[in-house]
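Just one protein chain is left out here, and the rest sit where they should.
Order of writing sets the labels: A, B and C. Residues in every chain begin at 1.
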């Protein structure tokens, strides 16, 4: 058996061309900028979105009106941007409220003893027992529908999943050896919370918050589409799509196609931003 | 209570049923509070604005008494609850029929739609998820993952509209759905018609449902393929096919069951939107009509029924888990 | 070459395994976990590779069997019964001529009955008979076949894992930490089966962190330090520090509780900050500038050593 001098390659790792971490950061930046742009543009278009122009009715998409115009001659691009920015604002507000509820309930369940935990987990089961959209309809119905109803409904119904996550994280953290050791080393409860718990839970909370966004936006649009949400005079994406239904059989496909695509893109981007954020923050997936 | 080897599982079933009943009562209370809190006046909703103007004070009082406008909420809930237990869910304001019979008809329609979608999305979702997980980072995984991520972001009702545009407006091979007016009894529609009307809603619901199941199954599959026992099976020289058949598929079954039954809630939510777009006479459409038309008793009834479906699904999932997983079946995890 | 009088079953030359890892931020580094590792197992031999836990020596077993994680590179020459192995050939041999005995019950599918798993799901009479005989041979209770892995006691699990190896007619067993957490006496007893197997003219490669166990059961010991084997010596050489070759092995010997328990300054370098040349260099009392160059393996008195100062 001689040393042949050459070496057998036993395994070769198929490296990706792009650095994964760099790619993730790029997604994050791209997604954030795009969403910010939609929001800002939507806010800036102002009245264009509701200005009627009967000389320009039912135009197919072209240079001057890339998304076409509707039966009142309103520019669909402006309406879509406006609608999307309203959805994003509502989503933002609703996600923050839901996330705060989740943080409070999750922390309470994990720290205030078995009884509180049992009550909160039972409550989570309860809320998750009603299909989400039906719950939204119920809440919005209770509040007499309209903008206020949809905002509150979306805001107070998205907490259960994040509550579970936060509860689980804190429970796990409480059992972590290093936390128990800190206590034996004389660290006060307050210090342990500030130094060990918050820095661990906060990033997960932020990721959870961002990942609530797409759900909140989709649900707002759905609720508005069904007629429970924004009033018809507001150019919400849900309103635009629900109105477009009447004109579908007339072949006015652009009324539904583009607004829906923008909505889908926004949701996809929020998912992408949240996912990228998690990849960067979460040590478990850091090596992927 | 000691009933031999099954005492653990029986105890578990007993406990679960008690928990489900407590949750269902809570759901009914929560829903009751919500519909009661509504500023929508049931009497006004029942007879409409013009009716209100022409109504005599005496009749109005009768109606108010019927809807319990002046009864304290707790008593009203108790009345509803005792009636409910006896099978009476009140009268639907929109349909002018007992809620139970409205729900019965709508439920049957929805069941056809939801079951079709549930089976299709489950079946295809697993296949896609398993394939993607097995061929992680290869082109087929990328295609499946990309498709699923796209679909997961897609608004259900928009997909429904797009499908209508393609199949009904453009290709004109399927009914536009909107042709069935609100409130038409399912019995008045011919079977062939029903099936035609079922295709697009079921397709929409299935396509949407696949995404989630695929993505979750894929994650689980990747986890399983990284387990020690898969590594050891490889080290023992087992073929890839044998590893997949004997270990991967066996182990993916457990999370798959949970996922499949947990998807009931989502499918129900999706059916509300899909039924609305296609005017499909099911529970979801009824819920929307009830909400818009101020039909509180019907809304309440649908909430309780849908919660029963969700909890029932969870219960069956746990039970199946107990049958399949030997650690639970033979161990003492139920105690 | 390290063989004394008999043929080698396994010979590994210049095995390297490296991972790609991401640092904080965007920096990507190649983590060399195993570097230029040499080891061999002869007929009738039980060879122990001894190294600290978490030092990557388990990857040696995985590399020989071709079951490394997908995100790493591996190269090196592996000869099995005088045949230079290709990755494809490894795939053919593993589980047949080369078998792994893993360390714990997590290596068994939790949802499949033990007997079926040991038989690799085959149900022929002959396979069934062999499995039953093996279970009887290793004194496993009659009903073991119908148990699930979680129902096995620690000792039973160890024997079941052993039967998985014996179902075929292997020439080489690779045992990766087969005795975790056992007292020396119990571990020695558990190793008896491996000894028997080797005595029939086969080979055993024992990968362990426990040098005391290795000294008790092995014929030869390969000392694993910072990703490579610095010395491979017959167990007899460990009776005195003077017969050992590498300064690390000598320090290791002196650190044994029974040999004075002498501490030695410094630390094993972490895979990330590996020095040039000899990995032991920074701690070595005999360090010279030449130690930072390429260190070739030399054979001294039936043992090999990777040190230019060794005598």
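General remarks:
To be clear about the criterion, contacts are C-beta pairs under 8 Å (C-beta built on N, C-alpha and C of every residue); 3 or more make two chains touch, one makes a residue touch a chain.
Everything below uses one rule, namely that contacts and distances are computed from a predicted model.
UniProt records the chain missing from this view under the protein name "Nickel-transporting ATPase", selected from "Phosphoribosylformylglycinamidine synthase subunit PurQ", "Nickel-transporting ATPase", "Acyl-CoA dehydrogenase" or "Multisubunit sodium/proton antiporter, MrpF subunit". In the full assembly, the chain not pictured is in contact with A, C, by the touch criterion defined above.
The chain omitted from view is touched by exactly one of C:154, C:192 or C:293, namely C:154.
Between the chain not shown and the residues C:189, C:262 or C:301, the one that touches is C:262.
Across A:119, A:182 or A:206, the single residue that touches the chain missing here is A:182. Within the complete assembly, residues 51-55, 154, 181-184, 186, 209, 211-212, 251-252, 255-258, 261-268, 270, 272 of chain C touch the chain that is not shown.
Not every partner is drawn; the one left out touches chain A at residues 176-182, 184-187, 195-196, 199-200, 283.
Methods note: only the chains that are shown with their structure count from here on.
Taken together, the touching pairs cover every possible pairing of the chains.
The count of contacting C-beta pairs peaks for the chain pair A-B.
Of all chains, C has its CA centroid at the greatest distance from the CA centroid of chain A. Chain geometry summary: the mean Cα position of chain A and that of chain C are 49 Å apart. The distance from the centre of chain B to the centre of chain C, with each centre set as the mean of the Cα atoms, comes to 54 Å. A separation of 22 Å divides the Cα centre of chain A from that of chain B.
Annotation for chain A: residues 14 touch two or more other chains. None of the residues of chain B touches two or more other chains. Partner chain C is touched in their complex by these residues of chain B: 227-229, 231-238, 242, 246-247, 250-251, 254, 324-327, 330-331. Within the complex formed with chain B, the residues of chain A that make contact are 14, 122, 125-126, 128-134, 137-144, 214, 218, 221-222, 225-228, 241, 244-245, 248-249, 251, 253, 256-257, 260, 263-265, 267-268, 271.
Here chain B touches chain A in the complex through residues 22-24, 26-27, 30-31, 33-35, 37-40, 137, 149-150, 152-158, 161-162, 164-165, 168-169, 176, 178, 265-266, 268-270, 272-273, 276-277, 287-288, 291-292, 299, 302-303, 306-307, 310-311, going by the rule given at the top.
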